[in-house]
Every structure is written in structure tokens, then in C-alpha cells.
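Omission of a single protein chain aside, the complex is shown with its protein chains in their original locations.
Letters A and B mark the chains as written, and numbering starts fresh at 1 in each.
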Amino acid sequence: MTDSHAATQHGPELLHHFADEEQQRNSASLGMWLFLGTEIMFFGGMFLAYLVYRLNYFESFAASSRSIAVPLGAINTAVLLCSSLTVVLAVRAAQMGKRKLLIWMLILTLIFGLAFLAIKGVEWHEKYEEHHIPGNFMGRAFDVSDIQRDFPKLHVDPQHAQIFFSLYFALTGIHALHMIVGVGIFLWLIYKAWKGDFGPKYYTPVEIGGLYWHFVDVVWIYLFPLLYLIDRKPL
Amino acid sequence: MFESFPLWPQRASTIAGQVDALYVFLVLLSLFMTAAIFTMILIFAIRYRRRPGVQAEQIEGSHKLEITWSIVPMGVFMVIFFWSAIIFFKQRTPPDGAGTVYVVAKQWMWKLQHEEGQREINQLHIPVGKDIKLIMTSQDVIHSFYVPAFRIKQDVLPGRYTTTWFHATKAGTYHLFCAEYCGTQHSGMIGQVVVMEPAEYQAWLSGGGVTQSLAQTGETMFQQLGCATCHRSDGQGRGPNLAGLYGSKVTLVDGRTLTADENYIRESILVPGVKIVSGFQPVMPVFQGLVTEEQLNSLIAYVKSLNPPPSGTAGTPSGVPAGAKLGEGQVQ
Partner (left out) sequence: MATAAIAPEREDYLNKEYGIRSWLLTVDHKRIALLYLISITLFFFIGGFFALLIRLELLTPAGDLVQADTYNKLFTMHGQVMVFFFLIPSIPAVLGNFLVPIMIGAKDLAFPRINLLSWYLYIAGGALMLYAILSGGVDTGWTFYTPLSTSFSNTHVVTAGLGIFINGFSSILTGLNFVVTIHRMRAPGMTWSRLPLFIWAHYATSIVMLLGTPVIAVTLVLVVLERTLHLGIFDPRLGGDPLLFQHLFWFYSHPAVYIMILPSMGVVSEVMACFTRKRIFGYTFVAMSSIAIAVFGFLVWAHHMFVAGMSMYAALVFSILSYLVAVPSAIKVFNWTATMFKGSISFDTPMLYALGFVGLFTIGGLTGLFLAALGLDVHVTDTYFVVAHFHYVMVGGAVMGYMAGMHFWWPKISGRMYPDSWGRLAALIVFVGFNLTFFPQFVLGYMGMPRRYWDYSHSPEFQVLNVLSTAGATILAVGYLLPMVYFLWSMRYGKPAPANPWGASGLEWMTQSPPTTFNFDETPQVTWEAYDYENIPAPVPEEAFGD
């Protein structure tokens, strides 16, 4: 049958279809990188749609992107960058076998993630108040006359502005969903770390969970400039 | 040929024969390749069938063969590509001086407006021997204007114009099909193209009780909708003078330049704010929702009629491709 356990010493986490821990670790890592590649293609489709419409409906898009809050977006960027730092520190802690530090870093990451989601919620609420949610959300009809007033020299077409906001909510919404999944993953990592499952010999889940978190961060690094900061010179 | 068991539709346009020639070439090429592969397989299957005591010979491959059977097909493919590209270029380039018919597709019928004013539903009467250009749009979903006998097909989109053209060579009645699935009655969205001898066509034109041409209808609309208030021919209006606009180069406020084609004129009526001409203010009202596709067609016909007649080019020879000029009707 399989190689007898007496022959090779390994931790309980080595799955039996792998030859050794190194193969398992490398497989997990490659698997996560490939998965992140698919996520790039997924977000890529929406970025493409955004690019096409930005070129075609420049004025409406430029005016609409002015109306989303840079300060909130900037805070969120800082929050995510800090969270990536804590992720790196968590992986390092696991490598060094420092269980308490690991748990604290994981918890901090989680808090940053939740903070991001909360701030995003505040931002979306602002959009709701301003009637910038497409369609007829909860009785508030979409209305960009305020944006047109802010930019009298530009032609702000309501339909084109609606496309901007549709893509804004699609992009940030799907990003937020990924963030929520990330929060779930980290909750699980905290639980496993608290149980003592991670140490210098085995910390793969922390590493690949960290990879996922970094990716979600990187997507935001693209979203923030493209949605909020782009072309901020006076119109 | 093969009247009782047809293999292809009648050829009724100048391009049909060219398309068929390429088709026949490809059929022969395919027959040849298929026969070659099938024959080789058959010969090998028989010659090298399993026999006791006879071993297979392990052959790694042959770089020479691989290169050959990569390069040769690629060469043949390039020939096919260029040949077909030339035909395609002709299909996509309506000649100057072509007569125009405006087509509006909707679920599930074809509405056609002649320049001379006639309107038809699901039927298109045209004279033989003349270049005819179709400017088409849809009121709802994507349709496709397909006349097998002419070997032409062009998708018809909502929100913009697409163009196709043909030069009929044979009088007769030919199928018109919708070729892009458009809902319940997609297979019922059919009609006929009736190609008539010139004299007959003239008779048909005058027999319909039509009082004004499409451009004249457009002129009436132009007045009724108040366009004339701003788009004055003396250049004093708040809007640009439209004489000579169609086909000309236009510069916008942001510095972009474009050629004024049907799509531009249509957009300028429906959503004027998107492209403002340099030197003018964005004050034109929005007409989206206030004009039907047919009314838009008549307005466009009118604007086109404001161009001075082309000098010395009365009676463009039929079938001459437009050459390097890519102006009117080119679609993105």
C-alpha cells in the first residue's frame, strides 16, 4: 500500500497523495498563484468595459468620477496597505514559530479588512444619499443633475453617467465580496493558529491565505486610481 | 445549374460570381485534401494491417516533413486570405454615387424608405444595373439583412447605422432573410427583393401615389422640429450651417476631428452634447425619444441633400469600387 509511516517522519498535515511536505507546499503555492491568475482575468473583463466606456463617454465619466470621495478612498488604500503589512508579519511570525505574534497579526489584518468594508459601506451610503445608485434603488431614482451642476462646461449624459456608476458598483462590489471571503479565510486562520496548527515546519495556509489577501489589495491599488484619481486636473 | 437540386442560390449581383468562385476553389481544395488524407489512411490501413510476425517500425519523425506541411498550408491559407480580403473590401466599400435606401428593422419586419419617398414593408424594389446602398438601423434587437442571391449580409444594430451595398445584375425576385436570431418570429422576418428593369422600376416609382421624396419629408421635419431656427444657411445661427456637412471633416471643441457620416448626424440629433462642434455652445436640445427611426432617416436624407451636387460625376460607372476613399458610410 502506501509508504509506511515508520519510514518517513512527517507532521499530521501531510496529505497522503503527496510524496513529501515540499511537494505539498509547492503545489499549494502554485495552485494559489494560478487561481489569482484567473481572478486577474475576471476583474480584467470589467476593467476592459470601464476602459471602453471611459474612452467613449469621457465627459460623463470624468465628471462622475469626481463625485466619488477621494478622502474615503485614500483612507481605505492606507488601511489595505497596512493590512498587507500585517499579513507579511503574520507569515514571518509563523515562520519563526511565534504563535502569539502570529495570532495578533492575523487579528489586526482582520480588523483592517473589516474597517475597509465599513468605510466602503459609508461611501456607498453617501452615493445612496446623492441618488447616484443606478436604477431605482429603494425608491431613490438615479439622478446626476447635481454632477451636471458641478460641471456646467461638460456634457453629463445621465445614461452614460449611469454606466459609470454601474461599473463603479460592479467593480467595488465584487472587490468587496472578495474582501468578505478574505475575512472568512482569516477567521479560519486565526482559529487554526490559536489551536497551534502552524509553526516553522508548516504554515502553508497562512502563506497562501496571505497571497490571496495581497491580491485583493492589489486589485484595490488598481481600482483606486482608475476610479477615483484619474485625470483630476481641472476640467 | 442543377435546377432540380440546387447547390447554391441564383447569382444576381456583381459580387455573387466572385464569392462563388472562391467557394468553388475552396470546395475543390477541400475535396483534394480530404481525398488525400482518406486515401493515405486507407492505403496505410491495408498495407500495414497487423500481421503475425511483422513489427511496427518506430519512426521518431521528420523535421523536413514538419516544416513542409506547415509552410505549404500556410502559403495556401495566405492565398485564400488575400483573395477573400479583396472580395470583402469590395463588399464593404459602397461606390460613390450609389442610390440610397434606408432600412429600419424591428421585431419582426423590415421597413424600407426610398430616397424618392416610397415606403415598403418586407419588400424592396430596386432597378437592375444600379449601385444601391442600404443604410440600416434597428428599433430593438440586433437583426441581419441577408440576401443570398446577392451574397451580401450585414448585421443591423440598434443605436447606430450599418451599411451594405449591392449591384443587381438580373431581374427577378429573391429571398430576403433576417440572419441574426431576434426572438419569436425570427424565421418570419423575411421578405423579397424585387429587381426590375429600369423602365419597369420607373413605372413602379411613379405608381405609388408618393408626393414627396425622402429628403423633402426631411425638410418638412426640419422646419416642424425647429431645427431651422438655429441651423441657418446664412451661418448666423446658434448651430452650424449644414450645407456641405455630409462627408466633410468636422472639428470638435476638444480638438478631435471626424468625418460627418450618417452615424454622426444621427448622434448629433439624438444626444447632441456628446460631440460639440468647435466654436459652438452646447445648447442644442436632446431629441432622443422625440423622433422615430424613419423620421431620423428623412432628416439625414435632407441633410445629405444640402450638399452641392458633385461636379462632373453624373452617372458613376456601375461596379467601380470606391478605391482609396473611405468616407461615407464606413462603420466602426
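We take it that contacts are C-beta pairs under 8 Å (C-beta built on N, C-alpha and C of every residue); 3 or more make two chains touch, one makes a residue touch a chain.
Values in this document were obtained by computation on a predicted structure and should not be read as measured data.
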Contact with the hidden chain (one of B:V104, B:C178, B:C227 or B:I265): B:C178
Where the unshown chain meets chain A, residue by residue: 1-2, 15-19, 23, 26-27, 30-31, 34-35, 37-39, 41-46, 48-49, 52-53, 56-57, 134-135, 157, 159-160, 162-163, 166-167, 170, 174
Positions on chain B where the hidden chain makes contact: 5-9, 15, 18-19, 22-23, 26, 29-30, 33-34, 37-38, 40-41, 44-45, 48-51, 54-62, 65-66, 69-70, 73-74, 77-78, 80-81, 83-92, 107, 140-142, 144, 146, 148-149, 151-155, 157-160, 162, 175, 177-188, 190, 330-332
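Methods note: only the chains that are shown with their structure count from here on.
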Chain centre separation in whole Å, for chain B relative to chain A (CA means): 46
Chain A partner contacts - residues on chain B that touch it in the complex: 271, 273-274, 276, 282
Residue ranges of chain A in contact with chain B within the complex: 57, 59, 155, 157
